[in-house]
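Structure provided below as structure tokens; questions to follow.
Only one protein chain is missing from this complex, and each of the others stays in its spot.
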Amino acid sequence: MSRTRFICIMILFATFFTPLTYADQLADIKKKGEIIVGVLGTDEPNSFIDPATRKIVGYDVDLSEAIAKKLGVKLTLKQLSVAARIPELEQGRIDLLAASLTHNKEREAKIDFSLTTLVTGQRVMVRKDSGITSVPQLAGKKVLTVKGGTQEPNIRKAVPTADVITFETSLQAFIGLQQGKGMGYVNDEVSLFNNYGKLGDAQKDYIILPQNLSIEPLALGIRKGEAGLKKEVDDALRVLEKSGEAEKLFFKWYGPNSKVKLDKRTFKIDSDKVDG
Amino acid sequence: MGMIEVIQTYWVYFLIGQFPDGPLGGLTLTIVLAAGGLLLAFPLGFALAIARMSPWRTLSWPVTGVVYVVRGTPLLMVLFWAYFFLPSITGQKISQFSTMLGALVLFNAAYLSEIFRAGVQALPTGQFEAARSLGLSYFAALRLVVMPQVMRNMLPSLVNQFVSTIKDTSLGYIIGLSEVSFIASQINNLVLTKPTEIYLVLALAYFILCFGLSRFAFWIEQSHVRSHLSGGERSKMPRPVKRTLTEQT
Partner (left out) sequence: MSFNLDLLLAGTYHDWLIQGLRLSLGMAGITLLLALPLAVMVAMFRLSPVRALQWLGAMFVESIRNVPLLAHMLFWYFGAPELLPDGIKRWLYAGNIEVLSAIAALTLYTAAYMAEDIRSGIRSISNGQFEAGRSLGFSFLATMRLIILPQALRVTIPPLVSQTLNLWKNTSIATVIGVGELMYQAAKVESTAFRSAEAFAFATICYLSVSLILTGLGLLYRHRFPVRTA
């Protein structure tokens, strides 16, 4: 190997690791003509794979599409793990996060949030034959949930002695519950109802405990300080709310004809404030 | 849903992910990633091997240290660093694909450097000395005399390394890269009721790919032995280098 070739390789490596500087993200998105939105793809009905078309669909996806349309750019979805959502956004690998993301105070230090797009409780599903009927009974029991979300801290807060086991995706935790590998399965209410709906005949063997571990306002995540983008996103959401389109989307994914079977919408997309 | 139905519904997704309407995934992505991870590691692997064998200790010792560190750390750990931490200091946007590829290249380079080194050391030193005494420079002797012979001896080891790399790509699962393990798991999540069957199909897919390749490596080795050596000399053939750490001299 010649010395020049060695140097070439070194330069190649150096460029690979050199930071890029970028301008205003909104301008960037418009210039590219593309907005990259991070979704989970593993959390029905917020975002999941439709086997027939092999495309990711869901409430989060429909919202993203509406925003891309408002900006007049092409929508590109990028699938992420739950734990990678905030790092991916912070590091600018995605422009927007539409990934069943809870808006809370702790996260406000890291990223900004759009208007709240969905309000859901967080609850626990158990097998009927476990005899568990309330959250405190999970003390000392194995509880399954997804890694890197708010579910784990919430259940720890509610039942400090629970043995919490986490997986890469929430549905793996759900399978764990079905197989009997844990006593409870924690998730957002909408996802729990959906999962319950998928059980079919087996529904009679499961119950969703009535207590809420917490109320979770879900929102889209935006990189810290990107005021331009936030305004466009919020405007797009306000338009959806005003035109009644947002309500339609809600009932499409969470309404009586979906697996979630909610019959009313208790919130409006109009605020980006959360308590505590 | 019966297993046949599951396969009918999901086989395309299993093979190519969302492609062509979305990113490439599935078994194809696994192969692309493994091939890229191995081929791109060649230059770095060569550089490390040459540095380790160089007569200058100020070069060979630190490089030896780097190789030991890389090989003493789980690939998953390197992946976590590269994915969750590295970009926050460099500010560089790196996708899951490039992160995985970068980690594979780094890892493979460390292992390849051992394969290259073992390949070179399996040659009688006379070859190198003869080349030097004919007036070739250190690098020219390596390039013109040593390397061509080494490459031939190393082929089986390289195929085995490719098999290892295919298996390593499965870790992309953990950072949400839609390679075949991730896809299989996603299918399992959608179907809910067939975990044993779905994970068996996944294992079978890997098996066909990897076993096929390792048979191929074995075949190269055998035909090589037949074409170059008579029976009595077979035992002197360098054995393929395995992925072991302390097997170095």
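As written, the chain order gives the labels A and B, with residue 1 at the start of each chain.
Simple rule for what comes next: a contact is a pair of C-beta atoms (placed from the backbone, for glycine too) under 8 Å apart; a residue touches a chain by one contact, two chains touch by 3 or more.
Computed from a predicted model, the values in this text were never measured in an experiment.
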item: Of A:L26, A:V39 or A:A83, the one touching the omitted chain in the full complex; value: A:A83
item: Among B:I50, B:I94, B:A109 or B:L171, the residue in touch with the chain that has been omitted; value: B:L171
item: Among B:S113, B:N153 or B:S185, the residue in touch with the chain that has been omitted; value: B:S185
item: Given B:F19, B:Y199 or B:F216, the one touching the chain that is not displayed; value: B:Y199
item: Absent-chain interface as seen on chain B, which is shown; value: 68-69, 71-77, 80-81, 84-85, 88, 163, 166-171, 173-174, 181, 184-185, 188, 195-200, 202-203, 206-207, 209-211, 214, 239, 242-247
item: Those residues of chain A which, in the complete complex, touch the missing chain; value: 83, 86-87, 110, 144, 147-148, 152-153, 165-168, 172, 175-176, 179-181
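As a working rule, only the chains that are shown with their structure count from here on.
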item: Residues on chain B engaged by chain A in the complex (per definition of touch); value: 9-10, 12-13, 17-18, 21-23, 43-44, 46-47, 50, 83-84, 87-88, 90-96, 102, 139, 142-143, 173-176, 178, 185-186, 188-190, 192, 195
item: Touch list for chain A against partner chain B, complex; value: 1-2, 5-6, 9, 16-21, 41-42, 48-49, 51-56, 77-81, 84, 87, 90-93, 168-169, 171-172, 174-175, 178-179, 198
